[in-house]
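Of the protein chains in this complex, all but one are displayed in their positions.
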Amino acid sequence: MARYGMAIDTKKCVGCMDCVVACKTENNVPEGYNRDWITNETAGKFPALRQEIRTERCNQCDNPPCVYCCPTGASHISDTGGIVMIDKNKCIGCKACLAACPYNARFVHPEGFASKCTFCEQRVIQGEKPACVEVCPTYCMNFGDLDDPLSIVSQLISKRPNHALLPPAGTKPQIFYLT
Amino acid sequence: MHELLNSRHNLQIDPQLHIWGWEIAVYLFLGGLVAGIMIISGYFIFKGRAKNTGCSCHNTPFIALIAITLGMLALFLDLEHKLYFWRVYLSFKVTSPMSWGSWILLLVYPILVFNTLIKLPHWLSKIFPILKKLSEKINNNLSLIKFAGLFSMVIGTALGMYTGILLSTLSARPLWNSSMLWFLFLVSGLSSAAALIHMIAKDTEERVMLAKTDNFLLFSELIIIFLFIIGLITSTQVHIDAAKLFLGGDYTVAFWVFVVFGGIVIPLIIQSAAVRGRIHHTPIAPIMVIVGGLILRFVIVYAGQASHWTTKVLK
Partner (left out) sequence: MNSLSRRKFLQISGSTFAAASAIGALGYAAKGSLALAEEKKESGIKKIPTYCNLCFWKCGAIAWLKDGQLWKITGNPLDPLSNGRLCPRGTGGIGTNTDPNRLKAPLIRTKKRGEDAWSVVTWDEALNYIAGKLNKIKSELGPESVALFSHGIGGNFIKHTFLAYGTPHIFAPSYAQCRGPRDVGFELTFGEGIGSPERTDIKNTRCMALIGSHLGENMHNSQVQELSVAVDNGASIIVVDPRFSIVAGKAKYYLPIKPGTDMALLLAWANVIIKEKKYDVEFVELYGLGFEQFAASVAQYTPEWAYTETGIEPQLIIETALELARNKPASFIHPGRHTTWYGDDTQRSRTIALVNALLGNWNHKGAFFKPVKLKVPSYPYPDYPESTRGRADNPGKKYPWAGEDEGLTNGIREATITGKPYPIKAWVTYSTNLINALPNQQETIKAIQNLDLMVAIDILPSEIAGWADVVLPEATYLERFDDLHSSPFTTPFLGIRQPAVKPPEDQKPGWWIAKKLADKLGLGQYFPWKDIEEYLKYRVESAGLSYDELKENGIILGEKLPNYVEEGLEQSFPTPSGKVEFYSPQLEEKGFPPIPVYTKHENPHDGYFRLLFGRTPVHTFSFTQSNPILQEMFEENEVWINADIAKSYNLKSGDYIKLKNQDGVVSNKLKVRATERIRTDCVYMVHGFGHQSKALKTTYNKGANDAQLVTKYKIDPIMGGTGMNVNFVTFIQEGV
């Protein structure tokens, strides 16, 4: 089975939020909610500043606390490349998974079930890239199979310095930020 | 300076997680209280005190039944997808405390019903004469009663622990992520139950015993709280930040004034005096303990949601 992940080039990302807008329309994300978001980090004293801009979303963790805590099995690891998915018909809306995610990647859809980034599973199944990856005007987002050493993501991760988010949280995130 | 700007805005999550409100706090409190009642009444039943007239264990299982039902109602009110509630009982998820809890709650009911039947309150037997017959049958089987008492203690302990474990496994919230939490909630539940039963118990011997027990529990609670905070401040930065919520942060007053002093230290002083016969037993101390226990759940539920990881990467 594939193991889907992303390699995102923070050197190129301009924080324009196109990925956020694209996700909203592609996936009909309701008003007031976002599956992805931008974090803009600046450190230092003017004018000697360093900046990292990241587009963030569910990390599709390999060790997903949100799945472990789910009492119904609504949150599960899908057969499509290990994407963490939510079966809305099984979800009781207990919100344990929201509390369990250290990235705050989840929210409760106004219809009552937990929701979050799905890596655009519906598109990936068709051989397309996720909507955010496809729209990004700086081409800074890369999507692919982390288990395939020839995939663009594996190549970038092996070639470029990178980091994931909150490794100490122990979730084994599948999104890597190239620096 | 370190600036971390986040464009995200999801209702209930940003700028701060507030997915759980009074419902969960009340649920955890009532769950703890019921657990305490089950342990104490289970102990009395196990010890064969149910035979005595006026034993608190005649009434407390029924009170617990009502309390747990109210607690479940509060939980139900919190669910966002209410009509799918039954889905919890279609599977058992080993890794999910929530799943464990649901099944434990399912066991709580028959035990409490059984224990209620041991010494049926008058009015109940009037409404349902058939219960009276059942009760008589049970009373003929002493070992069954003993077993029920034991089982009540075991399930009560599980329930009490579960209320804490539910939160402490959510390691994304550093404040909750403490191995002390289940212990704290269990002891606090026991102490609230002891206080409650102390208030309503008719038997003086029982009252004194419960007051003494409660004093011991309150004292233990102080130690657990001490360890809980020490545990956090000797852990990673996010845990230290979480502890700071109680050490100068937003929840300092609520925690120290209402939980520690109002809910533990002061009732402990009052009740110690009462036990030594210096003052009369009044409901003041027990009520403070119970209210303190409730506020503890509120404070922990809310402060826990305010504690979080930070994704700062730049050095």
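Per-chain numbering from 1; labels A and B assigned in written order.
Keep in mind that, in the parts below, a residue touches a chain if its C-beta (ideal position, glycine included) is under 8 Å from a C-beta of that chain, and two chains touch if they have at least 3 such contacts.
Values in this document were obtained by computation on a predicted structure and should not be read as measured data.
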Chains on display which the left-out chain touches in the complete complex: A, B
In the complete assembly, which of A:M1, A:V14 or A:I125 touches the absent chain? A:V14
Tell me which of B:E3, B:E136, B:E205 or B:D250 is the one touching the absent chain. B:E3
In the full complex, which bits of chain B touch the chain not displayed? Write them out. 1, 3, 7, 9
Name, in rising order, the residues on chain A that touch the hidden chain in the full complex. 11-12, 14-18, 20-22, 24-26, 31-32, 42, 44-47, 49-53, 134-140
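The working rule: only the chains that are shown with their structure count from here on.
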Could you state the distance in Å from the CA-based centre of chain A to that of chain B? 37
Touching residues of chain B toward chain A in the complex: what are they? 1-14, 17, 19-20, 78-82, 84-85, 87-88, 90-91, 93, 95-99, 101-102, 166, 169-173, 236, 305, 308-309, 311-315
Residue numbers of chain A touching chain B in their complex, please. 15, 17, 20, 32-34, 37-45, 50-52, 54, 56, 65, 68-74, 88-96, 98-104, 106-108, 111-113, 163, 165-166, 168-170, 177
